[in-house]
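Scroll down for the structure; my scribbles are underneath it.
A single protein chain has been omitted; all remaining protein chains appear in their positions.
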Amino acid sequence: MAQYGARMVVPIDVKKKPWEQKLPLHNRWHPDIPAVAEATVGEVFRVEMVDFSGGGITKDYTVKDIKNADPSIVHYLSGPIRIVDKDGIPAKPGDLLAVEICNLGPLPGDEWGFTATFDRENGGGFLTDHFPSATKAIWYFEGIYAYSPHIPGVRFAGLTHPGIVGTAPSMELLNIWNERERQLEENGLHSLKLCEVLHQRPLANLPSTKGCVLGKIQEGTPEWEKIAREAARTIPGRENGGNCDIKNLSRGSKVYLPVFVEGANLSTGDMHFSQGDGEISFCGAIEMSGFLELKCEIIRGGMKEYLTPMGPTPLHVNPIFEIGPVEPRFSEWLVFEGISVDESGRQHYLDASIAYKRAVLNAIDYLSKFGYSKEQNV
Amino acid sequence: MAQYGARMVVPIDVKKKPWEQKLPLHNRWHPDIPAVAEATVGEVFRVEMVDFSGGGITKDYTVKDIKNADPSIVHYLSGPIRIVDKDGIPAKPGDLLAVEICNLGPLPGDEWGFTATFDRENGGGFLTDHFPSATKAIWYFEGIYAYSPHIPGVRFAGLTHPGIVGTAPSMELLNIWNERERQLEENGLHSLKLCEVLHQRPLANLPSTKGCVLGKIQEGTPEWEKIAREAARTIPGRENGGNCDIKNLSRGSKVYLPVFVEGANLSTGDMHFSQGDGEISFCGAIEMSGFLELKCEIIRGGMKEYLTPMGPTPLHVNPIFEIGPVEPRFSEWLVFEGISVDESGRQHYLDASIAYKRAVLNAIDYLSKFGYSKEQNV
Amino acid sequence: MAQYGARMVVPIDVKKKPWEQKLPLHNRWHPDIPAVAEATVGEVFRVEMVDFSGGGITKDYTVKDIKNADPSIVHYLSGPIRIVDKDGIPAKPGDLLAVEICNLGPLPGDEWGFTATFDRENGGGFLTDHFPSATKAIWYFEGIYAYSPHIPGVRFAGLTHPGIVGTAPSMELLNIWNERERQLEENGLHSLKLCEVLHQRPLANLPSTKGCVLGKIQEGTPEWEKIAREAARTIPGRENGGNCDIKNLSRGSKVYLPVFVEGANLSTGDMHFSQGDGEISFCGAIEMSGFLELKCEIIRGGMKEYLTPMGPTPLHVNPIFEIGPVEPRFSEWLVFEGISVDESGRQHYLDASIAYKRAVLNAIDYLSKFGYSKEQNV
Partner (left out) sequence: MAQYGARMVVPIDVKKKPWEQKLPLHNRWHPDIPAVAEATVGEVFRVEMVDFSGGGITKDYTVKDIKNADPSIVHYLSGPIRIVDKDGIPAKPGDLLAVEICNLGPLPGDEWGFTATFDRENGGGFLTDHFPSATKAIWYFEGIYAYSPHIPGVRFAGLTHPGIVGTAPSMELLNIWNERERQLEENGLHSLKLCEVLHQRPLANLPSTKGCVLGKIQEGTPEWEKIAREAARTIPGRENGGNCDIKNLSRGSKVYLPVFVEGANLSTGDMHFSQGDGEISFCGAIEMSGFLELKCEIIRGGMKEYLTPMGPTPLHVNPIFEIGPVEPRFSEWLVFEGISVDESGRQHYLDASIAYKRAVLNAIDYLSKFGYSKEQNV
């Protein structure tokens, strides 16, 4: 008789801290973070996850936790999970790992999430010049619907997805990441606009031991120190997938990830109840804890066959995302145009970021007509 | 702080029989079947349910259970659930009960279902002349997808829904049902085709104590005897909703049910993983156990305001079904035409049932071109 | 250089009568109605058509034309069109003709249509017991939208399609049709319900010279007399496709029709701006004149390979309809349940027609709540 039902592989207790979980979490990418679990191709397995902040942001109606949020700790990930084939042979570097999202949702008993804007003092975000103060809205989930007591009258059907899904980098790939990010920090002025240089915005978040959590590697040991000083941050998307934030990556989607280390070492986290076009729009997704039910296949040698290097080495590849067949049917659909002219009326040369910001501000403003404050719309 | 998460109202243990459940099930409609639980408007509550056969049909790879299926026991329903408003005042006759399906799915650990054709000896079904023997296929669920070892190569995204959702009839409405069904049995020849008269098919399933399960009412007591002799069967859809089998009644749908007794006494069951256009097509849906997460509103006096009597009394109303915003996006879509000419080449006068049967047989035949047996396609 | 643009094959002048058109129309199925035009596989060709009544029903705001509509003349079809391959070899009996609908729409300058209920005196329709008088509503088209001055406040996006598309029957198939329809008329009582017998409804519309129009065959000639007495009526759908009335058969759809005569002799007509689920629902589609841009392929020998006989001869086949990728996205979706109990409260045995009628009446009634008369909703 065939097997059925999802086998629990990474359980989460939302009352515990990320490092207290039965299978401890991690918040960096590194080949030496040991796998905490194993899954076999063909089986459906369940991975639970905390929200990106690891419970640091609570469902209390206060912005204090947002104001003091520690950016060094994002994002807490579940895994790594070692993937083996039916003969027990692990995924190998050069293979392609196909990860199907069979099901996903909030954790039973923890059906809530939040949206927020970070305080300018604390790093801020895409619209920080317009909304410099920390804000927070709590959302409650009723099946496919979410509503917030902070934004009365709004209730909508979400399209839930994990913000991060990725494989572990090899040491060689990690070195490439660290080298190019270091270069950016050191010599980045050439790719910065002059105005940005004057405003001294940070260019890259290089490895740092601060806030670093490495799963089974005990904090403070020499091994921990070494890994923490090398491990890549989780904020940018990279060749291993990572923080892709694709709003339609929901039920039935399939991600084709390159394998860089034996076992693939799959990690995932940063669940979103729903998200706009781009996480930055409307100040990010509704952040939540949750679960994924996944099913993997290993395509032997598939990395070379399906992914073409996009840079100087065979490691410069990009994953492929196949979107699932289910999404809400919305009745109304407005598009806002943004042009590359800032709010002082000054034009910038083909600046997609300014144009996008203008389109978002435009949308925020439009929603204000219906009686919401601008902060509610963000 | 707002409430969130679904409150468990009717739990199911699939290892137990319908009458052994903590909140015993019922398989008839009657005003005197006592409510087993209560839910308040606005709260999201969870109702679990067995499959329509109450576990009589197993996941063993044998048709014996189908062959011997006892038609007197269908369908085991969860409930009745008494619905009250925030002040504790129950729904009243004449109100409208809006039931929103916030979420639904298989029971964790029981992610499987079955399709089957009944044996001609045992009642048969829509296509029994073509497929007289009992058949059974087991389907396993992988999130939104189902596959069957009995139909290799097929895997598809389902649209899960409860086949039955209804309120309890009042005694007056129940009498109407019993009277018209008795009349049909007694004088039904006028509405039967002559050929059907010759084949002596049963016209209606009148109340019968055989196989009757009445929740908290203990079998064999005088109260049980009385109710069992009056209670309506669950097979036809009626004014209270009942066996509506609407394939799109999935996440986000809302059903507006008339209230005939105090508390509304909502019951539900007969979960389907997926279904064709009409349950009979392809021999019914994929039957399964499962759960619903529901949220109710009471629209005081809404029955008169929104539902118009369609017969001689104010009780002759029909519920309204508002379909939810989520459904799979299929890539290919074929339509088969059926005409009112039977397989001997004889034409029948505007016979929608024959035309439908021909369209179904046509589709079955088409699928056979791809190497499946006709039984696999049914 | 490749060919492009649709070649006009059947032009229509809506100011002329069906028999005055440059390529005269026909309203019967018969192998000896000569082709009026030819099209080659691979080319996109344009077929224009009158509305089903051939202009008998006008855009005047009066029901007189509905009241006196002559049922003997429906449906005026454009064609037959002989289909040949790139070497000029015509489609042969046993081939399959794939007809793709590349584009369709109203005739420029004739962007209007009508819905109507026939008078009981004049045959009536599905809901004639409820709406015995003739009614008519004129609809004007604004691109994808239609509105009617007779139903104020309603404007919706339609899904335009031809109600009829079919190939000419062979003499052998025509004989089968006539024989089984004659049998139905003569011995039909066995398949009639007793109540229908008492009401003496006509069972089949057998060939009749009255109102018969046969394209290039001149009325009154011996040839015309012979064909008119044999030719099948266009109302029922049959093995050749015919009056299929599939509401989604719009842009991008593909119909696979069996070929029974040399050249296939494709005919089409009965354009609908939009239609419910089943033409009878809400009393039919919005009838209109219009155009199709078609592209054909011939699949040699495909009839045997793709269509299985569903009756005693190889001619008992059914076409396949592949639905196109474009349809409106509606925001709200209600389902009405119909049960097999008539408006007097009497139950009928699994009577799909009564149940359907009840669902339709139910929907009509629901719409009345918004201030429309029942006739406006029909």
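The letters A, B and C name the chains in turn, as written, and every chain counts its residues from 1.
Simple rule for what comes next: a contact is a pair of C-beta atoms (placed from the backbone, for glycine too) under 8 Å apart; a residue touches a chain by one contact, two chains touch by 3 or more.
Please read all numbers here as calculations on a predicted model, not as lab measurements.
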{"item": "Touch criterion as defined above, residue of A:G42, A:G109, A:P149 or A:G311 at the omitted chain", "value": "A:G311"}
{"item": "Contact with the hidden chain (one of C:I89, C:A157 or C:M171)", "value": "C:A157"}
{"item": "Omitted-chain contact residue, chosen from A:I246, A:M288 or A:M303", "value": "A:I246"}
{"item": "Residue, one of A:G42, A:P132 or A:P236, that touches the chain absent here", "value": "A:P236"}
{"item": "Chain C residues touching the omitted chain (full complex)", "value": "1-6, 44, 59, 61, 100-105, 108-112, 138, 140-145, 149, 157, 251-252, 293, 295, 324-330"}
{"item": "Residues of chain A in contact with the chain not shown", "value": "176, 180-181, 183-184, 188-196, 203-204, 236-239, 241, 244, 246, 248-249, 306, 308, 310-313, 316, 318-323, 332-353, 356, 358-359, 361-362, 365-366, 368-369"}
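Following the convention adopted for this analysis, only the chains that are shown with their structure count from here on.
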{"item": "Chain pair that, of all pairs, has the most C-beta pairs in contact", "value": "B-C"}
{"item": "Classification of the chain A:chain B interface as same or different, half of numbers criterion", "value": "same"}
{"item": "Mean-CA-position distance for chain C and chain B (Å)", "value": "35"}
{"item": "Chain A and chain C, separation of their C-alpha mean positions in angstrom", "value": "54"}
{"item": "Where chain A and chain B are represented by their mean Cα positions, the distance between them in whole Å", "value": "41"}
{"item": "Chain C: positions in contact with at least two other chains", "value": "332"}
